[in-house]
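Only one structure is covered here, and it is reproduced in the block below.
Only one protein chain is missing from this complex, and each of the others stays in its spot.
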Amino acid sequence: MKTSVRLMGKTYQFQSLKEIMAKANEEKSGDQLAGIHAQDTQERIAARHVLSELTLADIRNNPLLPPEEDEVSRVIEEGVNEKIYASIRNWTVAELREYLLSPNVTNNEISHIRRGLTSEMIAAVTKIMTNLDLIQAASKITVETRCNTTIGQKGRLAGRAQPNHPNDSLQGIKAAIFEALSYGVGDAVIGINPVIDTVESVKAILNMTKELMDKWDIPTQNCVLAHVTTQMRAIKQGGTADLLFQSLAGTELGNKAFGISVDLLDEANELILKEGTAAGPNVWYFETGQGSELSADAHHGIDQLTLESRCYGLAKRYNPFMVNTVVGFIGPEYLYNSKQVIRAGLEDHFMGKLHGLPMGVDVCYTNHMKADQNDMENLAVLLAAAGVNFLIGVAMADDCMLNYQSTSFHDIATLREVLSLRPAPEFEKWLEKMGIMEHGKLTSIAGDPTFFL
Amino acid sequence: MSEVDIQRIVEKVLVELRNRMEEKQQLEEQHEREVESENEQLFSYDVMDWVTNVPTPKFPKGIEELRKATPARIGVWRTGTRPLTKTILKLQLDHAAAVDAVSGEVLDSLLKEFNLFTVETCYENKEVYLKRPDKGRILTEEAVKTIKERCIKNPQVQIVVSDGLSASAIEANLRDIYPSLLDSLKVNGLTQGTPFFVKGGRVACMDHIGEILQPEVLVLLIGERPGLVSANSMSAYMCYRPRKGIVESERTVISNIHSGGTSPIEAGAHIGTILRKMIEQKASGVHLEL
């Protein structure tokens, strides 16, 4: 493995793949906080240069976190198709980039080679791609999944209705769901982040949303984003859940901090397939986000982009219905400003799609980051152009429970109009039946939540 | 006094009161009008002016009901697929308040009002503060020296105030929560040491202060990451025998303290009860039974 390069009269010698991977990243405050970042821009480019010339085999043979020490590494390793890997093992990372971007490589080809790729290889190629590279490559990939309804088709943009309430008031949650539906949002999922992580409360929200879906015959799926163990108990006690939710980390230690393990997820998987209310076959909703491993001190000196990619390697095991990277939620110590958030959003979406995952993005920021709503609107357009499966819909983008800003119902409606995208097909039919949408456009009654009272 | 008597009395009162109600109402209405005209001169904008509405809702009475059910920005209407101008401006105004809360500083005069002296963490400046949370957890050498000189050691209750991520949280809430907290100590029979203010603090600066002063319990009033609903939200973190190595789950916290959330006066009054229980049970956080 070649680990040095001479650029502009200066020799850059790197000690390990871990160092090369970290230093090849675009600037991120999280890598700086971990103390693994490139010292200057030239060192960054040097690392990228070295990385681009490494072969996929180099990456596989020099594990950043050996499978013997970490179960996420084991899951990723087990997922590799050896035949396909053998056929591409001598490609350099640069060759992989150019392959993905070449005009005759389509969704079919990508679907084939992804089975020979590890999450680390996918992270590596991401590091040497520009923003527009990430958009173009991702836009080639279609990942359709089905729970009660199907999302992810080309030309479609779904939205999660995120009707959170500061104390889980069922009436309050309902009010925000009505607003979402009236703007044509809620086709990906009606998903609530509860404040109160108790079985009673989770069950109440699950059943309320299910009743609402039944009453209005809404073709979508419901989910309450509590800890997976709480959801499991709620389901066992008669809670009606279409989707199981869990946040994932890219290391075993990080998942331990989340209170989960592969064994637990396997158990949950069995339960939701047996006792969930959805048709399936895809019944998981995962969330990720760069920086979570470092914040749990579970990063093993690995950069946050690579760790994020490993989350997707783990997610793949469960054939999820949707994967959402909550890109700017974690704070300025991981992604300092809008530039870093936009970059991370594009990276995550691309990496997830290359893994074959139904990627959506929570395009978001907190108020102590150097970012504002305009930045989010920009990123949302970029992602919609890249073919993102779904975005998050929050009333006027302001989540009054989680205290951060995402994208709004208005934003999703606007993106659909501007980029000629449609809601998920079954949901679109329902919107037409309700009179909220006609020929892919909102009608005059759209935006009136009292329609559902 | 028998029940029948009471019932009779209540009925009598009701009749009397009803007669006087009208008179009172007139007076009140007059007073309200006066206040309103006063306010008009003071404010050029009423917050209600920023509210946009669905022009012809299917169920007109329903809009208020839905709005009341949640602080989420619903029923705001649209032009095409975009929000109306005032809705956008309101969002931007709230974001501006949040951003300013992060970059702001607590006024000295407020701290003087409560005899709080100021020490600093190693945060250097706002940018470093945001990028390096670890630096806000450690007090400067000078701060350590000052605290050692000025504070009572081993107090039963140590109160610390810090700006954290929102200086305006302190400005908005300290006058209510602080005296209420002091009274709740009295009611619960607790005594406190020498309170002070920490500039550039993170929650875990409690641990460092705990090492220096060795209080039985410590309560930290700190500005939260501002949201759009309120940029003035404060948290009260409480810990039994705070020291280095304490984990998050060993702290008890009341968050979302502001006039539109958890009431600062009620939070202050409740802190005394929590601290007393911590001392009784010699525990805090998940180990504390409330």
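Lettered A and B in written order, each chain numbered from 1.
Assume a contact is a pair of C-beta atoms (placed from the backbone, for glycine too) under 8 Å apart; a residue touches a chain by one contact, two chains touch by 3 or more.
To be clear about the criterion, contacts and distances are computed from a predicted model.
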Identity of the absent chain, which is to be given by its UniProt protein name, from "DMSO/TMAO reductase YedYZ molybdopterin-dependent catalytic subunit", "Phosphoribosylformylglycinamidine synthase subunit PurS", "Peptides ABC transporter ATP-binding protein" or "Ethanolamine utilization protein EutA": "Ethanolamine utilization protein EutA"
Residue among A:D197, A:E275, A:E377 or A:E426 that touches the chain left out of view: A:D197
Hidden partner chain, touching residue among B:I63, B:L139 or B:I254: B:I254
From B:D100, B:E120 or B:D183, residue that would touch the chain that is not displayed: B:D183
Where the missing chain touches chain A, by residue: 167-168, 195-198, 200-201, 204, 453
Touch residues of chain B, complete complex, unshown partner: 1, 3-4, 6-7, 9-14, 16-17, 31-32, 35, 59, 61-62, 65, 175-177, 179-180, 183-184, 186-187, 235, 253-256, 259-260, 262-270, 272-273, 290
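Please note the rule applied: only the chains that are shown with their structure count from here on.
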Separation of mean Cα positions, chain B and chain A [Å, integer]: 34
For the chain B and chain A complex, residues of the former touching the latter: 54, 56-60, 62-63, 65-67, 69-78, 80-83, 87, 91-92, 94-95, 98-99, 101-102, 130-133, 165, 225-229, 231, 233, 256, 261
Residue ranges of chain A in contact with chain B within the complex: 29, 32-33, 163-166, 169, 171-176, 178-179, 183, 331-333, 336, 366-368, 372-373, 394-398, 400, 403-405, 408, 410, 413-414, 416-417, 442, 445-451, 453
